[in-house]
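In this view, the complex is presented without one of its protein chains, the others remaining in place.
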Amino acid sequence: MLSSEILIRVTYSDTDQMGYMHHSNYLKYYENARWELFRSIGMPYSGLEEDNLILPVVEASVKFLRPAFYDQQIRIVTTLKSLKGARITFSCLAMNNAGDILNEAGITVACVKKSSGRACLPPKRLITILNDCINKQ
Amino acid sequence: MLSSEILIRVTYSDTDQMGYMHHSNYLKYYENARWELFRSIGMPYSGLEEDNLILPVVEASVKFLRPAFYDQQIRIVTTLKSLKGARITFSCLAMNNAGDILNEAGITVACVKKSSGRACLPPKRLITILNDCINKQ
Amino acid sequence: MLSSEILIRVTYSDTDQMGYMHHSNYLKYYENARWELFRSIGMPYSGLEEDNLILPVVEASVKFLRPAFYDQQIRIVTTLKSLKGARITFSCLAMNNAGDILNEAGITVACVKKSSGRACLPPKRLITILNDCINKQ
Partner (left out) sequence: MLSSEILIRVTYSDTDQMGYMHHSNYLKYYENARWELFRSIGMPYSGLEEDNLILPVVEASVKFLRPAFYDQQIRIVTTLKSLKGARITFSCLAMNNAGDILNEAGITVACVKKSSGRACLPPKRLITILNDCINKQ
């Protein structure tokens, strides 16, 4: 299983006048966590993009279970779920320090050639690494 | 059917280095569109919040079908789908000028007492208006 | 004098838990207003960028005089002040509906070749238009 954890702290500009962290920020947090997972397997996203690959989000299904608040530390856990053709799917969790799940999401990105905008298979090295991780689950 | 349309223009700060509008912005656009729909039925969100009601997003399911680009005009269509207990669900569409669907989403908000943070039924007037609209669909 | 006005509405995601529009948004509003001014003289920013020119902000001096609030309509007035070498300076004002000034700023952008990242003179057509406008002041 390929999984990674990052800790983020909710910033003041992430809050809204409801006093909650604005819900759109989860997609940013999950993106940051996703590329930390890629960094952990030696494939930083910046390198992929230099190799003419982008990985835009094509699907996101998000459940907002509890609000997050200013200055709170949040643990983001990202797990690779599947690799199908050009699509890579992750499951994402956001937890507070007490271990309560604040948010959970499934996020799918597609491999796209930066120059052409067309979907493509992931680079072989990424396929190998990702398949190895999925098979070990 | 209760439905509303707004036109937004993708700003420079909404873009990322992929050259796309960053995907997290759709949640912001849909939020803006949702409160314009509420304004159109005489219940601006600011008034609800003054009456101790907040409507945080509790679920969002989003499909990113085509990228959106800087300076593009995007039509956001929001339709009320259902009202069940404390939860109100909307379907959302984002279209370019050619009518291509760029993004579609189902978004559910919950009625919550601002002071206590607890789920509650929507105010009667809102229930009446929303049910009238749903029944006319 | 080259000047333009746009109306923006403070969105929910622009607010923070202080209940104010978060101060960083003024730089975004002024950017949007600046490119609307450029659009009004037939030089949309997207076209400049296609011609290998970018106009990053190099200096900003901002006074936050009064808070802005959710759902408030704000009038942004942008005026071209000077063109010196690669640098173009604007003065910016943000006003509420009562005409109170909420914010004022001086913002300077530099002309930079997108491909090289080096400062350059503005395109001749832009110099001509801008100088005409400055001379008429």
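Per-chain residue numbering starts at 1, and chain names A, B and C are given in the order in which the chains are listed.
To be clear about the criterion, a contact is a pair of C-beta atoms (placed from the backbone, for glycine too) under 8 Å apart; a residue touches a chain by one contact, two chains touch by 3 or more.
Not measured: the values here are computed from a predicted model.
The residue from B:16, B:36, B:49 or B:104 that touches the chain not shown here is B:16. When the missing chain is restored to the complex, the residue among C:6, C:60 or C:101 that touches it is C:60.
The chain not displayed touches chain A at residues 11-13, 28, 31-32, 35, 44-46, 70-71. Take chain B: the residues that touch the chain left off the picture are 12-13, 15-19, 22, 24, 70.
Interface residues of chain C facing the missing partner chain: 17-18, 20, 23-25, 27-28, 31, 49, 54, 56-65, 67, 114, 117.
The definition used in the following text is that only the chains that are shown with their structure count from here on.
Compare each chain's C-alpha centroid with the centroid of every protein C-alpha atom shown, and the nearest one belongs to B. Summarising the inter-chain layout, the chain whose CA centre lies farthest from the centre of chain B is C. Chain B and chain C touch with mostly matching residues; of the residue numbers seen at this interface, over half occur in both copies. Chain centres here are Cα means. That of chain A falls 24 Å from that of chain B.
Residues of chain B in contact with at least two other chains: 28, 31.
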